[in-house]
Every structure is written in structure tokens, then in C-alpha cells.
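With one protein chain removed, the remaining protein chains of the complex are shown where they sit.
This part shows subunit A:
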Amino acid sequence: MAHDHPEHHHDNELDPMAARVRALETILTEKGLVDPKAIDAIVDTYETKVGPRNGARVVAKAWSDPEFSGWLQRDATEAISSLGYTGRQGEHMQAVFNTSDTHNLVVCTLCSCYPWSVLGLPPVWYKAPPYRSRAVIDPRGVLAEFDLVLPETTKIRVWDSTAELRYLVVPLRPAGTEGFSEEQLAELVTRDSMIGTGLALTPEAA
């Protein structure tokens, strides 16, 4: 019985959650309540179209273009939408800018609110109890687990996404990037640097 029979994949061989989700999709499809092709299209959107490269382009533009940076500060939703990034879980955007003495960190202690339109789907750790419980009380301890140790004098601002505003951190532009194009700069902007659990990469590290 220990042999694997990949040619026989019946429901009773699926793990319990896979079977449960398949059952639910079957029922809803049979009843005409969901279109399985719509589910495919939703998944494809977040696998191939909407992800942290969107946010990286926003940050790179903010680094390169003071006018855009000012707009992003005043009205992040409009500024971001001018680059074509709109929609679900990005309807009301707020950009928070790291400075030489202030570091920003974003969390949702109550669920998993996250700026999908610019960062895509949140990572597992962002939605899990360790991060959600500790980011507001022990951010330095959390950051150390991301190998980010900030100077003791750096002010830390934690933004708990308790309403419908979604926060994007604009990390500091790394040194040694004078003359870089927006495309080159975007390569340095990691997802974690836009949550606040990381910094932008230096050109040497990229």
C-alpha cells in the first residue's frame, strides 16, 4: 500500500483540504454559481500580471522623479493609478517614505490586508500569527528575523492596516545609484523593502 500510483488520482487520495476545495468548486460549478474559467483567470492575474514588480516601478519612479514622488505622497491612489496599477486591495493607497532617521513597517494585525495592486498576494508569513502579533510590539525583533538590524536611534513607525487604506513603503534609494534608469532602479526594489521588512538592494548585492 505504500506504493504511489500517480495514475489513480481520485478524490479520496487527495489531502483533506484539496478534497474539500475540489468538492466546493464542484458544487458551485454544478449550480452555475462560479465559472471555473473565471477562477483560472483570477489565478493567472496574480501569477503573471499583478505582483511586486508593479510596486517596484512605483518606487523607482518616485526615486527618479521628484514631481511623481510628491504626488505619491499627496495622493498615492491617483499617482499609482497613473502607472496603470489599480483595483482590488489597492483602491485606497497610502505611501509612507523611509528617511535617514525613520523606518516604516506595515502589518495587518486583524487579518491580512495588503496592497495587492502593487505587491500582489501577501506571503504566508505576513498572514500568520507570529508576524501579526509581534510587528506592533516588537518590530526590532521581527526585523532581526529578516536579518535587518537598524541603528538604535532609528525611529520605527508601524502602520496597522485596520481600515481600507493600503500602505506601500517607499524605501531609501541606495547609494551608488546615480545615473541609474528607472528600470535599473526597479531591479533593486524588493517586495520586503516595500513592506518594511527589508531595505532596497545595493547595486553590489543585486
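The rule is simple: a residue touches a chain if its C-beta (ideal position, glycine included) is under 8 Å from a C-beta of that chain, and two chains touch if they have at least 3 such contacts; residues count from 1.
To be clear about the criterion, contacts and distances are computed from a predicted model.
Visitor: Of the candidate names "Nitrile hydratase subunit beta", "ABC transporter substrate-binding protein", "Phosphate transport system permease protein PstA" or "Nitrous oxide reductase family maturation protein NosD", which one corresponds to the UniProt protein name of the undepicted chain?
Guide: "Nitrile hydratase subunit beta"
Visitor: Given that one chain is not shown, which residue among A:G55, A:P139, A:P171 or A:G196 touches it?
Guide: Result: among the candidates, A:P139 touches the missing chain.
Visitor: Which listed residue (A:G55, A:G90 or A:P174) would be found touching the missing chain in the intact complex?
Guide: The missing chain is touched by A:G90.
Visitor: So that we can see where the missing chain sits, which residues of subunit A does it touch?
Guide: So the residues of subunit A touching the missing chain come out as 11, 14-15, 17-28, 30-35, 37-43, 45-47, 50, 86-92, 109-112, 117, 120-121, 123-125, 127-134, 136-140, 142, 145-146, 152-165, 192, 197.
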